[in-house]
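Worksheet: the structure to be examined is printed underneath.
All protein chains but one are shown at their positions in the complex.
Here the chain labels run A and B in written order, and each chain numbers its own residues starting at 1.
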Amino acid sequence: MKLYEYIIRRLILMVFVLFGVSAIVFYLCRGFPTGFAPWAAYIHPKMTAQQIAEVIKVHGFDQPLHIQYFYWLQDIFRGEWGFTGTWAQNLPANRVFFDRFPYTVELSVAATILTIAIGLPLGVISALRSNKLPDHISRIIALTGYSTPSYWFGFILQLVFFYYFSLWGLPHLPSSGAVTSRLIGTIPKVTGLAILDGLLASNIEYAWDAFLHLILPSFTLAFISLGFLARIVRASMLEVLRQDYITMARSKGLKERIVIYRHALKNALIPAVTMTGIFFAGLLGGAMISEYVFARPGVGQAAVLAVFQGDSNFLLVYSLVLATIIVITNLIVDIVYVFLDPRIKY
Amino acid sequence: MSKKESPILEVKDLRVDFHTYRGEVKALNGVDLKLYKREVLSLVGESGCGKSVTALTIINLLPENASVLGGEILFKGENLLKKSKEEMRVLRAKEFASVFQDPMTFLNPVLTMETQLEEVFMLDTEALKQAVIKQKSLRRDLGYSDFLSLKGEYGSPSTSNVEASKAEIKKMAKDLCIDVLRVVKLPDPERILKQYPFELSGGMRQRCMIAMALARRPSVFIADEITTALDVTIQAQILHLMRELRDTIDASTIMITHDLAVAAEIADRIAVMYGGNVVEVASTREIFRTPLHPYTKMLMRAIPTVTRSVERLEAIPGTVPDLIDPPPGCRFQPRCPSAMKKCSTETPELKEIVENHEVACYLY
Partner (left out) sequence: MKSISVGVRRGELAAKLADLKYTLYLLRKNPLVVAGSLMALFFIILSLVADQIINPDLAHTFDYTRSYKWNNPLINWGPGVAIYHGPETLPLGTDGYGRDLFKMIMLAIPLDMYIALIITVGSATFGILLGAIAGYVGGKFDEVVLRITDIFFAFPGLVLALVFAAMFGRTITNLMIAVLLVWWPPYVRLMRGQVLSEKEKAYVEALRALGAGPFRILFRHILPNSIYPILVQMTLDYGGVILTFSALMFLGFSPSPALPELGNLASDGYFHIFEAPWLLFFPGLTIVIIALAFNLVGDGLRDVLDPRLRR
């Protein structure tokens, strides 16, 4: 089928998926009032019981669940995502989300870069020296990353690079936040991406500070996915190296370096490159724990807090935005695959 | 092909084993072969008899689980088995060109034909530099045939202190690509260069592979079952091309095939292999007229001919030997109608029985 037909079909599917995701989150959050009052964002402690009942009625919290869902759908089409609860000072949910989102994006981008920078060479070495020592070592590194709880790893990094380094008198990395507190607000917010804003405002101190704050959390995140990437690259390279055209390239008398870089790598990297997009989308979601551990003011941390307070409005924004990104990324990756591999035709 | 000449390539008593899960596969059991200048030698045999393994051993492209256990491969006097990996690589680039069976899998699918062909020319920038200089002196475009005749004129004092720029070298490579594609009778070379392998037909791809071989101006041309994957009409065209090229290029060819008809078409001499040994070598006429080895005789009888009417096809009884646990002595002996006691104890050596006709059999 034609390309645009395919895209449209996938987009329709995406809408359906989003409905499903939102319905499930909605149902889980509001269907079981286990001590979480969905109307918590709309009241403040000074209200009387009667005023609270008023609020409940006005916002429809007393209606059956599917009616509430319908109201919610109506609201979001008008751009109103509701208010988030006490942990976010009762601000509109979408504002809280988009204020924090750039920090998460920054983190995910950095983690993706690290994943590729470390995972790719690891996988290639593994394949070129397969079943020998370098292969075993890189596989252990890769699989350890895959086996490590991110909360644990994040804390160990904090412990060593922040606490012990300062104990031992070494220059240490900051342990939390995105930017040192005294620097917050010292530059205008253009993109929300701390490092970028710092550079745009020509404030090197700010940019550098933001960079330092980014190192540990992004490494924590990347450690887990680089193992995955290394694995894929290794498998792909090994398969390519067994192909007949590699024998042909060698029989031409080409230098081994050329055989590997020009003939093998290009073929082998096709699946790996396409995975990068999926990694990025996955890291956006996986940033949750990393942000929580490093107290980074991104949407992941907010989501964790929202879960603890049963804040359905924020969780709905979070889930829907990220689900959209995941689905669209998958779609883009599928299309890019077509362009990269000249054999697949549409 | 005077017998008084010494062969350009000589394989003596080559033994190669493969290590596999199920045991040691004794693929080559003492292969003897002689290749003379400018001849086409066809290596014929059933699948699994070791033809391709012999070729791969010559150019040092065996897979990792293979070991050469003994023997010599003499090329221009030197033993190739004693050479380093890098030396063999250079030999593959300059002297030995191979074309393989299935052009679809042997061409890189994500690189254009231009990249894959040009890189062969770019292996020898010195030669290209020479070609650029020669072109300037000729004051016309250099073609592949000129390039061919430049071979061997290395380092002549007139060229060593003249420079050619990188761009000129690259352009020469590209022009040669186009011309060599014309040599293999491909129409519209410029367009083909820009295409990917999957966009070409089987016959065209095979011609491109041959072009890649020609680009190296080899002394030895190894063609491993190059017509097997093609249908009969294209097969005929490729063989025709090979026959034409044989006169233009100054190379010896080893034509590996399981199809006696192909061998008959193009070979000067035929070497019959069975179970890891060469069992008979003779000129094409001799082999077909008077086959000496029992296996060869049965092969000839098994081919259906148009002229004679036959009731049943004569198949050779039995199956190919299991190379992990081969029969002792002559490997054909279990299926041989004339087998003697001696055949199961020692492997017969290749001996010249009649002039230019060698057989490995105790009958002689």
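Everything that follows uses one rule, which is that a residue touches a chain if its C-beta (ideal position, glycine included) is under 8 Å from a C-beta of that chain, and two chains touch if they have at least 3 such contacts.
Model, not experiment: these values are computed from the prediction.
Q: Which residue among A:Leu216, A:Ile246, A:Val259 or A:Met288 touches the omitted chain?
A: Once the missing chain is taken into account, the touching residue is A:Met288.
Q: Which residue from A:Trp152, A:Trp208 or A:Tyr261 sits in contact with the chain not drawn here?
A: Considering the complete complex, A:Trp152 is the one touching the chain left out.
Q: Taking the full complex into account, find the residue in A:Phe70, A:Tyr164 or A:Tyr261 that is in contact with the omitted chain.
A: Of these options, the touching residue for the absent chain is A:Tyr164.
Q: Which residue from A:Gln51, A:Gln74 or A:Thr144 sits in contact with the chain not drawn here?
A: Result: among the candidates, A:Thr144 touches the missing chain.
Q: Contact with the hidden chain only, please: which subunit A residues?
A: Residues 13, 16-18, 20-21, 24-25, 28-29, 31-32, 34, 36, 131, 136, 139-140, 143-144, 146-153, 155-156, 158-159, 163-164, 167, 231, 235, 238-239, 242, 282, 284-289, 292, 300, 303-304, 307-308, 310, 315, 318-319, 322-323, 326-327 of subunit A touch the chain absent from view.
Please note the rule applied: only the chains that are shown with their structure count from here on.
Q: Just the number, please: Cα centre separation of subunit A and subunit B in whole Å.
A: 55
Q: Which of the residues in subunit B come into contact with subunit A in the complex?
A: Per the touch definition, subunit B meets subunit A at residues 59, 61, 89-94, 97-98, 100, 102, 105-111, 115, 119-120, 123, 196, 198, 209, 212, 216.
Q: Per the contact definition, I'd like the list of subunit A residues that touch subunit B in the complex.
A: My answer: residues 243-245, 247-256, 258, 262-263, 266-267, 270, 341-343.
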